[in-house]
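A single protein chain has been removed from this complex, and every other one stays in its place.
We call the chains A and B, going by the order they appear; numbering starts again at 1 in every chain.
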Amino acid sequence: MTEQVSAQQVSAHKDPVVIAFANEVLDGFSDVCKSLRYATFLTDDGFEVASIAGDEKQNRRVASMASSMQALGDAVARDLRIGGAEYIIIAAETGYVIQMRVPEHAMVLAAHFDAAETVGKALSVARLAASNMRTMVQEKAA
Amino acid sequence: MGLMTKARHSLGLVGLSPIECAKIATFVESEAEAAGCPWLVLHSDSCDALIVPSDVEFSADPYQVLIRLVRFGNQPAEGDLCITTPLSAAELMDTLRKAQDQLSSRSRSHEVKPMKVKMEDWGAVPANDRHHVPAGFGTPAPQHLTDGSAALKAETWPVSAQSSHPDSHPAAQPSAMHAPLQHPQPAPPPQPQGVNLHASGTEHQEFSAAWDQIAVALYSIVQNSAPAVAEIRVENLDMIRIDFRFRAYNSRIPLEQVSANGSRIAIRSTLVEAFRPPIVNLPGESLDKLFWFIGSQAFHGTGAPWLKPEDRYRLRRWPNFTELNHAVADMRAAAAIGNCFLNAAELASAAGISVESAIRTLNAYSLMGLLEIQTDKTAAPVTFTPPAQKSGGGLFSKLRTKLGL
Partner (left out) sequence: MAEHVILFAGPMGAGKTTAIESLSEIETIRTEATNTDRETADKDTTTVALDYGEITVGDDDKVRLYGVPGQRRFNFMWTILKERAVGLVLLVNNDAADPIRELDEFLEEFGELHEKGGIVVCVTRSDVAPTPYLDKYAERIREVMPGRMIPVFTADARNGDQMRTALMSLIANIEITAMIADNQERAA
């Protein structure tokens, strides 16, 4: 059995290499975006891979909720036949949450920004973080 | 009303050797053939009369007559009815007549109906304990039951032919048993195939009286909780094989096609050591399915002999309707009797079914071991009136229409 196959068989939240990549990406994410309050990578089925800020219990809970949100977003998009859900934004009084799927992987990035950030910039840095994560995981697999 | 059964009293054999059991059963059969013996032999300790060895400590219930079997060298106890070894038909019949007299006098003085099979108050005994067969082929049977194996008679006419079953373990085969015949009856009109056999529906095949005794025998076996196997023969074919250890049965044909009015219906049963292989192809069919089939149709719409009209009953658990041939009304009946203690009339009122359907339902549930009993005779009868509903009925009836049930 090849190493690549083995790596694919381990789910992301249990793979120390993937967890290390996620932590690295999130560190870079917070460096470029000071309005980032909290961020987490999670598996599609709601397991936390890595997080910045937040306590352990909160991280697990956010991972589960983000997974549900993502699935609901996908379900709505599917039902309306508008393609896959690219990202989800929850705007609140003092901030907003953006979540988007890591392209081509069963992983989601959920990030909480304060109200000082523009949605446009938040979206662009979130997209960059998700893209970086995809690249690292693919390089590892290769 | 259907045919009446000949047997009026049940005779239980407890702690006897297989040979003693077989002899007694044969004597009773011979007598039945000659003069219509009113005894039904069961291997149950909850019959009207019991034959128990004199050296076995045993206390009978007040409603029971105890007959002691005095083996060679033992002394009879004063006051007890006795039979002695070597067993003789004359002595047995004489003793049974005395037992019958005692039962008759009790019946007159206490208004106790004959043909009683005890139904324990399951309030104190979890239903599961009555049926559960743990891994390892069941719990060890009580000694007094494993020692003997008595005849289960569906009728009082013996037949000599018995088929052997080379395909199964010989020790697991019904052995000390008899396959009696029923009186020949006029051929009934052919039964429709696949009729709806629910308890509360109106379409009931007219079950012959032999099925009543099959039901009594099955009830008795279940009450014993001892590992047992049985075979119900219809028209001399082993149509239904039952292994009580696994709560399973096999039938050659679907139950709905089993002859309700066959002229020859008999049950043969025996106790079996727990470790013996099953006599049915496992997993087989659930026994509940068979009990539901027989229980809801036996007794011709009258109460099973072990049920008392003055008692009230409540479900211990719902019947497993997903595996039973049921009607929508059966769900309402289960919901009603699942929520409070009811007698047949009250069940009919609560579920909106006929009293006869309610009785059939109770018969089936009790055979399946699903009922607990309330013997409080002081409670006033209850009549249920459905609450006023919007036009079209409640959600249940609307869904029923919608789903085409």
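Here is the rule we go by: a contact is a pair of C-beta atoms (placed from the backbone, for glycine too) under 8 Å apart; a residue touches a chain by one contact, two chains touch by 3 or more.
These numbers come from a predicted model, not from an experiment.
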Task: Among B:237, B:335 or B:355, residue touching the chain not depicted - done: B:335
Open item on the list: Take the complete complex as the reference. Which residues in chain A touch the chain that isn't displayed?
Closed with: 11-14, 43-47, 60-61, 63-65, 67-72, 74-75, 79, 106
Task: Residues of chain B (touch criterion as defined above) contacting the omitted chain - done: 126-128, 131-132, 135, 247, 283, 315-318, 320-323, 326, 328, 331-332, 334-336, 338-340, 350-351, 382, 384-387, 390, 392, 394-396, 398-400, 402-403, 405
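The working rule: only the chains that are shown with their structure count from here on.
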Open item on the list: Quick check: how many Å separate the C-alpha centres of chain A and chain B?
Closed with: 65
